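As you look at this complex, bear in mind that one protein chain is not there, while each of the others sits in place.
Showing chain A:
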Amino acid sequence: MPVFLNMSVSFTFLRPFARFLVPFTLHRKRKDVCSTVLQKYMSSKVPAVSYPNKERTLPPEQLELDGWKITMKSSVQEEGISAVSNSKDEDPLAATRELIEMWRLLGREVPEHISEEDLKTVMESPSKSSKRKYLKYLYVKEKMKKAKQIKKEMKAAAKEEAKKDKLLETTEDDKQQNFLFLRLWDRNIDIAMGWKGAQAMQFGQPLVFDMAYENYMKPKELQNAVSQLLESEGCNRRNVDPFHIYFCNLKTDGDYYRELVKRYGEKWDKLLLTATEKSHVDLFRKENIIYLTADSPNVMTTFKHDKIYIIGSFVDRNMQPGTSLANAKRLKLATECLPLDKYLQWETGTKNLTLDQMMRILLCLKNTGSWEEALKFVPRRKHTGLLEVSQYSREFVNQLKKSKTFNTFPKGSLNIRTKKRWLK
């Protein structure tokens, strides 16, 4: 104990001079000295007898509780004290950067590395919560990137292993093998899809994406919308009988256009779809157009092959109900919504589906005409199963759903069809 005190005293005495007298390398050493002292001290403590029923006789004063403060105080910052004084007149950017660093130390969800651009975005966010949200987004992004990197490395390692194993196996190289095709499948598939796309451009049923919602969306939502468009276009391309896609109201100086060109790159000009600044009412006759919107009072009963369906390419996360319905009303177009309530036992979530889900549903309807098949593309988390429209009234099913008796059934048997089977 006295030793320890002596040590600390000598330190506090030395501290003002330390920076001048002791070369920098010694700092670490001193830290080590400290810690060894601490450890020595801690280990020299008589271990308490760990009988649970026996009271420990050591009063708390005997436990050295404040030792850590000395080491904490005596450890000098990397830049030294001078940094504190000049932190008063630093620019807000650096301050924000430090704030993020401190939040990281606190275990908050903030990214480890942040670019200047992102830092500016964080700095300009008006409120604390918006700062946090953006930082969390960056943090998640960073995490995903890291995870991907690790996966990549693992895959590469596995490949190496496989290669080695292959080399060990003695293969008969001189044995001639007979093949019918060269391995050029991907390219062939692409070309085939291209032909089909060209055919759709000539004879396919039009499907319009209305791009008039640029101004209703925040940048984040717009990016999501573009991702969904890419996804939809991909599904359409792979389908047996693709639609002829139109991007209407696509302004060439708008954000949508810029983002699409950025994402598609060189492919943009070779896409087999029609992108136009014109409105859908200029291209088609009004009476053939059906605007699909979840707010519509009219329920779609069948898929009509002679109509032109319009999907508003609009990701709406900040609650602007009725925007697309208003657009359709303005142009006096017919509107329809999917018969989700009629066929599905809806649970949670909005009835606005993503663009790619809409695309898949429409393709499925076009090819099979069966609602049950098509509505499989509605996310399963949003509903508890298909309704047997013909046999049970909706009310009855609702009652069944609410009833507690169902808890005795195995999971998933909320689906009425399985329920019926079980009863027979």
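One rule holds in what follows: contacts are C-beta pairs under 8 Å (C-beta built on N, C-alpha and C of every residue); 3 or more make two chains touch, one makes a residue touch a chain; residues count from 1.
Assume contacts and distances are computed from a predicted model.
Colleague: Hey, which one's the missing chain according to UniProt: "Electron transfer flavoprotein subunit beta", "Mitochondrial ribonuclease P catalytic subunit", "Dynactin subunit p27/WS-3" or "Light-independent protochlorophyllide reductase subunit N"?
Modeller: This omitted chain is identified in its UniProt record as "Mitochondrial ribonuclease P catalytic subunit".
Colleague: In the full complex, which of A:I289, A:L325, A:L344 or A:L387 touches the chain missing from this view?
Modeller: Touches the omitted chain: A:L325.
Colleague: Taking the full complex into account, find the residue in A:L106, A:L167 or A:L182 that is in contact with the omitted chain.
Modeller: Going through A:L106, A:L167 or A:L182 one by one, A:L106 is the residue touching the chain not shown.
Colleague: Write down which of A:M72, A:L168 or A:L182 is the residue touching the left-out chain.
Modeller: Checking the options A:M72, A:L168 or A:L182, the one contacting the hidden chain is A:M72.
Colleague: State which residues belonging to chain A touch the missing partner chain.
Modeller: Interface with the chain not displayed, on the chain A side: 31-32, 34-35, 38-39, 42, 45, 47-48, 50, 56, 58, 60, 63-73, 75-77, 79, 83-84, 87, 92, 95-96, 98-99, 102-103, 105-107, 127-128, 131, 295, 297, 322-323, 325-327, 329-330, 391-392, 396, 399-400, 402-405, 423.
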